[in-house]
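And now, chain A:
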Amino acid sequence: MNALLSLQNISKRFPGVLALDEIDMELRQHEVLGLIGQNGSGKSTLMKIIGGLHQPSAGEMRLRGSPVRFGSPLEAARAGIGLVHQEQSLIGNLTVAENLFIDKPTDFSRFGFYRRGRMNDAARIQLEKVELDIAPDTPVDQLTFAQRQMVELAKVLSLEELVEGHLIVLFDEPTSVLTPTEIQALFRQVRRLKMRSSVVFISHRMDEVLAISDRVYVLSDGRNVAERVKGATDPDELYELMVGRQRAGSVLPRSNPPDKKAPKRLAVRDLTVPGKVEDVTFDVASGEIVGLIGVQGSGAEAVCRAIFGVEDSHSGHIEYEGRPVRVSSPSGAVGLGIGYVPAERKAEAMMKGMSVCQNMTVTFGSDYGYGGLLLSKRRERREAANWVERLKIKTPSLDHRIDQLSGGNQQKAVLSKWLLGRSLRLLVLDHPTRGLDPGARADLFNAIRRLAEEGLSIVFVGDTLDEMVTLSDTILVLRDGRLSQRFDDVQAKRPSEEDIVRAMV
Partner candidate 1 sequence: AAMAQEKPKTIYLAVGTTSSEYWQEVIWGAQQVANSVGAKLEVYESGFDGQKHMQQLGAILAAGCEGCAFAWFPDSTAFTKAFVERAEAGGAVMTTMWNRPEEIHPWDTASDAWIANISFDGVDSGYQNGMALCKAIGGKGGIAVLKGTPDNPPSKQREIGLLKAVSECPGMTILDTQIGNWGQTEGQNITRTWIARYGDQLKGVFAQNDGMALGTVAALREKGLAGKVPVTGSDGSSDVLKLIKSGEMLSSMRISSQLHGAVAAALAYAVASGDLKIGDLAQAQRDFYLVQTLATKDNVDAMLSAQPNPADFSYDALKKNFWARSKGQIPVGVN
Partner candidate 2 sequence: MTQAQLHAHDTGAMVSPRRGEAGTQRRSGHTALGVLKSAGPIVSLVAMVLVFASLTPNFVSAANLQAILESAAVPAVVTIGMTFVLVQGSIDLSGEGVASLANILLSILIANSVTAHDLGAGAIVVALAAGLAVGALNGTLYAYLRMPSLIVTLAMWLITLGLAALLFPSRQPQILDGGFVGLALHKHLGLSALVYLAAALALVAFIVERRTKLGRMGFAIGAEEALVRLAGVNVNVYKVGAFAICGCLTGLAGILTAAQIGVGNPLAGEGLLFPGIAACVIGGTLLSGGRGGVLHSLVGVLVLVTLRNGLVQTGANPLLQKAIEGVVIVVAVAASTWHLRRKTRVVK
């Protein structure tokens, strides 16, 4: 087989970090290449190098046998290379059409003036490919999250018309925020694309990777550790190659079921968030893990945010440890011993530019000081170090900048911000595993499980049914903002996934 794109000894060094360490890779024509690896193993960096966003520190990249070097995404696009980023990359106040062609060589502007008619016509063709029925001049910030993801897809597909010849399309974790329907639509497109292109596909879900890829590379610590051909491997082997330990039993079973007679930690009565949630009622016992699930937009996220006091308005009664409370701001919630890990880690949970330690101690650091006002840096550092060890947070030091950690480790640091609080009694987790590799996810689940056993109550919104069933003691299913069903004692009598799905629709 002839290699379309080959990388030889590619290294990438960031200040203080060797992200890629002499990677060799080969992409053939008409193939889908899967790429897996733990958080921080260098997958995105590799994609960005191919896509022209980063330049390698060393090594050579050959396209159809001749060496190439892309100075910008535009140059890469001219060579037929398109990249779907890990994070959404659409610009909210531009139109769909403008976003589609922002990084492409087009002739939609003359003397700096846009020719909107032509651009919108071209955009319509792309939107049809992904079966999206929206006007091309809609500003992107009016789209739903999933619609945007489809626009991202259309954005890369538009290379088909703009560039002659064979394409290379790079997907960096496109599925982590998609629903299964959308994943199927994506896969259909990928299979269609194979006719005239080669695809690199990154995901943390082994089964997805196996379902779509012809070949799989496994990255670890910036090195290429294995290559497997489809059919000659299975998810467990891939997992092992990636994480380096057995998959089975990675999440520990619960040792002591929550005490049903224990006092209620939280009682939510008739919670209504206008336009999102209606009359939701449930209890959380101490030490209980309550999983909330529903399709996107079913209100689970709004319930979490209302409990933490960040919904702009809500009605209903919330009782906390037997007392009626009105939580109207996060500081109020924190005062009650409630913590919240939001889904939007980058924007809402992490103070970029500050150190791991500073991020961990922002909320409860003063508990380790004197009188709640004076700080003791020594004591709080000791406590932070303690949690770094307990959660196995991979960081060079406590003073490393948090945004330079891998996603999973960022998530663990964010989680430990709450765990530092001695007074924390209820932790609300909103999609805490989004973007985490399987190993990190298992670590996180084990940590959560352990904390629940110690008496912390947890409200949890997960990514997949599997997660919910693995972790929850009680599962509440939300449909269109209302509670449609509850499953008790999940760990003892596992509900079938069909049952749960039925309650969701």
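Methods note: a contact is a pair of C-beta atoms (placed from the backbone, for glycine too) under 8 Å apart; a residue touches a chain by one contact, two chains touch by 3 or more; residues count from 1.
Selection criteria: all candidates are chains of the complex that A comes from, given by their letters.
If you're wondering where the values come from, they're calculated on a predicted model, not measured in any experiment.
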item	value
Touching chain, any copy counted, for chain A within the complex - options 1 or 2	2
Residue numbers on chain A that touch candidate 2, as the complex places them	52-53, 72-74, 77, 85, 89-94, 98, 102-103, 109, 112-114, 116, 133-135, 137-139, 142-144, 146-147, 179-184, 205, 207-208, 210-211, 235, 275-276, 295-297, 310-312, 329, 348, 464-466, 479-480, 497-498, 501, 504-505
